[in-house]
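Missing here: one protein chain of the complex. Every other protein chain is in place.
Up next, chain A:
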Amino acid sequence: MTSPITPVLTANWGTDRSWTLDAYTAQGGYQALATALTKTPDEVVAAVKDSGLRGRGGAGFPTGMKWGFLPPYDDNDPQSRYLVVNADESEPGTCKDIPLMMASPHTLVEGVIISSYAIRAKQAFIYVRGEVLHVIRRLRAAVAEAYAAGHLGPDSPAGVDLIVHAGAGAYICGEETALLDSLEGRRGQPRLRPPFPAVAGLYARPTVINNVESIASVPAIIGKGADWFAGLGTEKSKGFVIYSLSGHVTRPGQYEAPLGITLRELLDLAGGVRHGHQLKFWTPGGSSTPLLTDAHLDVPLDYEGVGAAGSMLGTRALQIFDETTCVVRAVLRWSEFYKHESCGKCTPCREGTWWLVQVLTRLEAGNGSEADLDQLLDQCENIAGRSFCALGDGATSPVVSSVQLFREEYLAHLEHGGCPFDAAASTAWAPRRQSQEVHA
């Protein structure tokens, strides 16, 4: 059987000094830039549109179409337009962009130059979360090398300047308009739309904001062709992506494959759920995507497939939890995260996330009542769809889906007068369970 693994973005991660310009160039790096420069900017935009590339940051919006929302370029208007790369990877479970920028920052830098050329931006930014020191070192070193090699700078062929900008710890800055406010030196709070960033973004100028993996995919699309890219994946979800497996799995890590692979296939590659245990629940794309169970092992992991299963593909952050894990504990902890990260701008999210934590804390301790479950769902109805941005919606996903899937487990906390699970059994160092103890 041929392997479903298709290394493109991850292909050079294992090579010696892969982060350097020498290593990147030796394996064909910056050839796609040279190809792009033989085309007009509009031809590059068309290629990205034709490839079917959709945003890899979670929402799945077509990248080429997003670029197309920019107002037509006016040679008589000397004012700037901007490309901003969202490298604020913070969604719980999501861990693909950080290793990409650590191992191959030039893939992203080349993508930035080609994309800036396509949208005619002369200034680009990579907004990277501040809590990843070595990734920031590698990015800055790659940018310096690209300047020295003549790929970046006002006198380079594309004429692009690139600034690596470190954030300071705020999940909300992954929301693109909050990111813009943060990049302008303000509290990171989302903006009212319209106007959309394509019209009035950074410094109120036309701005494109894309995820790291989206921009990093552009060199491959230009280098190998839109048709090649569109030939991978499924009908409406084209190309390859990085799937990130974590938790109770034998070999957690990054698995790059065409869109549409299933969790069953990925688990086969990863050695399965950890020895002697069974899959209990998982997130398809981070904690903001509704939980799925072993009933969803054969769901195609593309935008449509996961959507039809009642969840969202999100960032393909597959957090795997086995039967030792208490779902109430897991959901309470995620809720504490959303409470901490709510920016405070809108009432449903600011107040609602606090309410969720209060009720879940009571339930986990076994002090609540069954009516609290209805209370929880009622709170979620008042947060989802009524919050200013998607953070509030995301906060309700694990709560609602866990009550739907594991209502009995919530009730068991009430009957047991607390959590009936042994947290030690879930740890990475829990004694390995003997095969004869495995439940059928």
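In this section, contacts are C-beta pairs under 8 Å (C-beta built on N, C-alpha and C of every residue); 3 or more make two chains touch, one makes a residue touch a chain; residues count from 1.
By definition in this document, contacts and distances are computed from a predicted model.
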Listed names "Urease accessory protein UreF", "NADH-quinone oxidoreductase subunit E", "ABC transporter permease" or "Germination protein, Ger(X)C family", matching UniProt entry of the absent chain: "NADH-quinone oxidoreductase subunit E"
Given A:A166, A:A230, A:A365 or A:L411, the one touching the chain that is not displayed: A:A166
Identified contact with the non-displayed chain, of A:K49, A:R137 or A:R350: A:R137
Which residue of A:N86, A:T107, A:T177 or A:S244 touches the chain not shown here: A:S244
Residue in contact with the excluded chain [from A:L33, A:L53, A:L70 or A:C95]: A:C95
Touching residues (missing chain, whole complex) on chain A: 3, 5, 7, 10-11, 13-20, 80, 89-95, 97-99, 102-104, 123, 129-134, 136-138, 140-141, 144, 163-171, 182-188, 203, 244-247, 251-257, 269-270, 287, 317, 319, 321, 325, 329-330, 333-334, 337, 340-341, 343, 423-424, 426-429
